[in-house]
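Of the protein chains in this complex, all but one are displayed in their positions.
Let's turn to subunit A:
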Amino acid sequence: MATVTEAPPPLAPPAPETKPPRRRGRWTPYLLLLPGLLWLVVFFALPVIYQASTSVQTGSLEEGYKVTWHFATYWDALSEYWPQFVRSVLYAASATVLCLLLGYPLAYLIAFRAGRWRNLIMILVIAPFFTSFLIRTLAWKTILADGGPVVGALDALHVLDVTAFLGWTADDRVLATPLAVVCGLTYNFLPFMILPLYTSLERIDPRLHEAAGDLYAKPSTTFRKVTFPLSMPGVVSGTLLTFIPASGDYINSDLLGSTDTRMVGNVIQSQFLRILDYPTAAALSFILMAAILAVVTVYIRKSGTEDLV
């Protein structure tokens, strides 16, 4: 009984003291969110709304633009520029597949076999970021230049005959062809594929490989049944990080391509900056955004990443 009657006094005084910190604690998450939210509102939400309104405006540069809810702009943009849309998706998808084919073995090597070379190889993967995107792409212009050693070698090996037959190159050139654009895209976005792949491969317990081997799986089966399924989160985020920016890219097509390789990014850029047809440019941007969202949603559903550990 004595303990019961004595217990409340020591408990009572701290109670009012604990209230203020608790109240402060409740607001902390929102305070932490605030800078990021503000940033998003100012630099993402507002421009998006502004562009959305632009896309349904009509008028001219001289008379000014007015919101007339002219949704026909979307239809006109799509019917006029659908080849560029298809090309964008095609080029971006090709570059993504190439990135995966080049990046997976490298990420695998870094994660499981590199040993003390791991950090050095990681630095080499990231090294290109120390130079600007533009300079790196311009360098490819030199590498693939007509009459250069690369084109010469490809020609001598009759590779160019094959690629020309497939429609990837033309006239014994590499520059100003789809091949050059896809190569540029692949090169520029490769690190975005390797890094997530490496992260998810590195998390795999090497004992799972041993367990699979112990349970009669050949190394190739171990890869198919254990390593690859467990690296799916990396594959999904790597392909998204490559595909999304690649499909909106215009620098590679601009510098390494020709008028025949124009992607939707190039169209938007010229509509905005040269032709100054703002509604069409804004409409194209929204169509691209919607298309990417649709592709990504279907892709994530199909790959079932939410089911992965």
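In this section, a residue touches a chain if its C-beta (ideal position, glycine included) is under 8 Å from a C-beta of that chain, and two chains touch if they have at least 3 such contacts; residues count from 1.
Criterion: contacts and distances are computed from a predicted model.
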Protein name (UniProt record) of the chain left out of view, among "NADH-quinone oxidoreductase subunit L", "ATP synthase subunit b", "Sigma-70 family RNA polymerase sigma factor" or "Spermidine/putrescine import ATP-binding protein PotA": "Spermidine/putrescine import ATP-binding protein PotA"
Touching residue (missing chain; options A:Ala52, A:Leu102 or A:Ala217): A:Ala217
Residue of A:Arg116, A:His158 or A:Arg207 in touch with the missing chain, whole complex considered: A:Arg207
From A:Pro47, A:Pro105 or A:Pro229, residue that would touch the chain that is not displayed: A:Pro229
Touching residues (missing chain, whole complex) on subunit A: 205, 207-208, 210-218, 221, 225-226, 229-230, 308-309
